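Mind looking over this structure? Questions follow.
Of the protein chains in this complex, one is absent; all others appear in place.
Chain naming follows the written order as A, B and C, and within any one chain the residues start at number 1.
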């Protein structure tokens, strides 16, 4: 009898009976390596306070990256996140007098979700390219944000409820970190166990086949972008609370940073593949890099050069590590 | 009808240019001038501003007020405008050309200098200082930082500058960087901020990590800055009479357009505002009211 | 048919155009080839047989220099060679026609015909690389295509594209022609034209390697046959006719399979019905089709006849005029979602672009149309999913039987099984519409798939199979509908003569 040799692909269950979830993605190694490197060479990196800093910044990025991951899974890309977060902050602060801190933040968050849903509808129903759609809503949201406040940042009156999302703690854990944990858990549940997550994978992997299999591609896509908007909304609320003001230019780099995090984590931008753990390690890698270049305290020019090279190295190493790991496994058999 | 005046500014996402525009706007109402206002959409968008000034030339406006993204970068196109018979008035960051009909400006170097004197005093003449210096390659941020650095070396040689960030004028980015600094430099005594928006980010970071004793200086006086001064979060802010500059620029522009008498140079002095004198400043010359929309 | 009974090893080496021995190739943990041998003689057509995944395509890629072997030697015209690239192989006169079209849908037919010249070598300008229009038209004529050279390839049907690929091969100075399942998308008429082309080349001294899963084709064209099993050569260059079909099948699979005869069920009430439909974009509306419970209806048509379009319409996959119903419920052409919800399974003809979710596991490919009952409050029950799908995969003899493996990693025949499993898993299955359900699938898999279709029919499902494979049509269906030029040209009962079917298909007066 011939022995069955299984193809050695990431799609297969762990060889030694490890469940999928427990197997760390290749980016985990890069992330760990970077962490050790930073601990060893970056002054004051390993202090408790700094680690908490990194995690807090990473958390915001992580929540939004979860949204970006949904869109990427669907084979799309979201450029409007930065602008819609800005719009959210402005809406929040403008609505504050009428709605109070909670209502204001909710209104801000809702506007992000609405933009996501519009993006999803245009992409899913009318088959417009996501780049064009989200670029368009980026311009519109950012114009609207500036117009609402006349281009000026406006301050929110200090209030405990308002600052809780960014500065609060629950059982000693900063709220943003908690939010990131919850976001990751929610996304993991959706992707690994939820029906909706499965449908996203299908549409991302092959939209034509999805339609022919009887799936409602428009609805799935719209819902996907709206859920992505919801993740972004949580991030926007934390950011708004963090800067305690409405900022028409709140976080212009947010889309790029979240796309980078997902890509570094190993999500193919062609869609249909990806796990939450990849997003988490991708985000941690980006956040550590950003933190390290500030701590190393090089001139800004070198910071940029270093950051660029580090992004490339992080991805490059991951490729080699994956190859090495395959080789090792083959030898070991 | 009155003359048509083109206004080209780098960025209407900054409180500074909004206040300038407010000054221009109010004066235009008084002088019965019509405005065509264009924003390049960012301090780094020189190419866009060049195109916009080209458009204004095309439209044959009677005069142009230019706050440059970069004084050198718009020099050539401004000289074209002048050659085409359109007088150009520079404001705050003027185009770097002798052909301007007038220049209305604050003294950015002095604004940095005032910050240095105030911050040095506030931290007792010694210790570590970090600089939130604003975007690289901008005349205003470069000059302001230079004024700060050179003055500090003179008035407080025992103060060391341990870090300098050249991020864009953005509160969230400043906040994150300041958080990192607080970890990296636990003995930080003071922070220079090129603008009050960035200072607001710095102050948030300091407060959140219980470092309220670190002194922060800034420039400009938006409502945020006023509040921070009142709350004692800012040691001081060096300001320019922004609205006054806008008004002056428009007056010069109208004068130039109608072949009236033009003052070649209007310099509004830099003024230091502290928690003590903030109440006595005439805000109407400094900052646009909160409900103003360009 | 060749009369030679000589063992190939006894021949003078000069007689051999190409000999490959001891070829091995491993992809990751998959061993595609262990020790393969194939020897091609000048002037002969050599068939290569083997079940899905036996390594045929891999061997072809190695022969044409697209993949480098891990071990083995290749002699070409008596001298050992090691082609580093396709270009080198082509230059030597080894011309490939691939299983998956290696054409460029966005480019014109002219550019596609010039693809080899455009792709290879240095130089600056395309000008001289584009083949002369007159010659290009000549090649097209030779394969029976009458299309404008400027036509974008993407607007042609799959079969037409396949012929363009054959025409392209004619452009090269061909000493060894390698055809990897070239007629999967061709009908009998066009296959004949292709055969003529191959025979003409061989008559001129070229050798041909021909891969197919259909014995009819092999017997019609080939002089010799090599059988590959699990990466090894198990029958080496035997003259056609020396081994019976059963023996060859046994060599391929290690065990014989026999196709069970279709059990005809009594005509029951109509299940899937369409009224006023159109066949193809150019077809006139007004076609009525009814499929009864337990019935397998075969839909036949030449390329471009509209048969596949009509089938797609009946499956709810293609919009157009008319109305459709299943049981009491009605739906509109193009309302695929509603059709699926009403229990109509649909298997598209183009499994790669319209069927498969390559990045997803086999099980998830199977369950995609069945998620409703598998989910509770939006939560997918993994165990229920496995329980629902895995038995289907087992029944269809998926190989390797790893439901967690990514669909993209399976061989073509096994990917096709996934689509069939998906169809069978549709909740409340009432009707199945299958387009070319065994295109490019080996005899074993074909048997399994046919058996599954029959079982479904026996269980009361109404089945519509659109196929260009007459054998399939005749072995599977209870009655045949023939589409010609966008109209329903004939309806024939099971057992109708092959000649009658052919006549109806081509509209010749023979019938």
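One rule holds in what follows: contacts are C-beta pairs under 8 Å (C-beta built on N, C-alpha and C of every residue); 3 or more make two chains touch, one makes a residue touch a chain.
Note that in this section contacts and distances are computed from a predicted model.
UniProt records the chain missing from this view under the protein name "Ribose transport system permease protein", selected from "NADH-quinone oxidoreductase subunit H", "ABC transporter ATP-binding protein", "Ribose transport system permease protein" or "Ornithine carbamoyltransferase". Although one chain is omitted from the display, it touches the following shown chains in the full assembly: A, B, C. Contact with the undisplayed chain is limited, among B:30, B:76 or B:153, to B:76. Within the complete assembly, C:118 is the residue of C:118, C:149, C:234 or C:408 that touches the hidden chain. In the full complex, chain A touches the hidden chain at residues 79, 122, 126-129, 131-133, 135-144, 146-147, 151, 208, 256, 259-260, 263-264, 268-269, 299-309, 311-312, 315-316, 319. One chain is missing from the display, and on chain C it is touched by residues 66, 85-87, 90, 96, 98, 100-107, 111, 115-116, 118-120, 123-127, 129, 144-147, 152, 154-155, 157-160, 163, 281-282, 302-305, 350, 353-354, 485. Although one chain is not shown, part of chain B still touches it, namely residues 12, 36-39, 41-42, 44-47, 50-52, 54-55, 57-59, 70, 72-77, 79-80, 135-137, 142, 166, 293-294.
Keep in mind that, in the parts below, only the chains that are shown with their structure count from here on.
If you draw each protein chain as a dot and join the dots that touch, you get a simple line with two loose ends. When each chain is reduced to the average of its Cα atoms, C sits farthest from chain A. Put simply, the C-alpha centre of chain A and that of chain B have 35 angstrom between them. Note: centroid distance chain B to chain C, computed from Cα atoms, is 70 Å. Of all residues in chain A, none touches 2 or more other chains. Residue positions of chain C in touch with at least two other chains are not found. Those residues of chain A that touch chain B in the complex are listed here as 43-44, 47, 49-50, 53, 56-57, 146-147, 150-155, 167, 239, 242-245, 247-252, 290-291, 294-295, 297, 299-300. The residues of chain C lying in touch with chain A in their complex are 27-31, 230, 317, 336-337, 339-341, 346, 348, 353-361, 364, 368-369, 371, 374-375, 378-380, 382, 400, 402, 404-406, 408-409, 422, 426. Touching chain C in their complex are the following residues of chain A: 2, 4-13, 193-196, 198-199, 201-202, 204-206, 208-216, 272-273, 326, 330.
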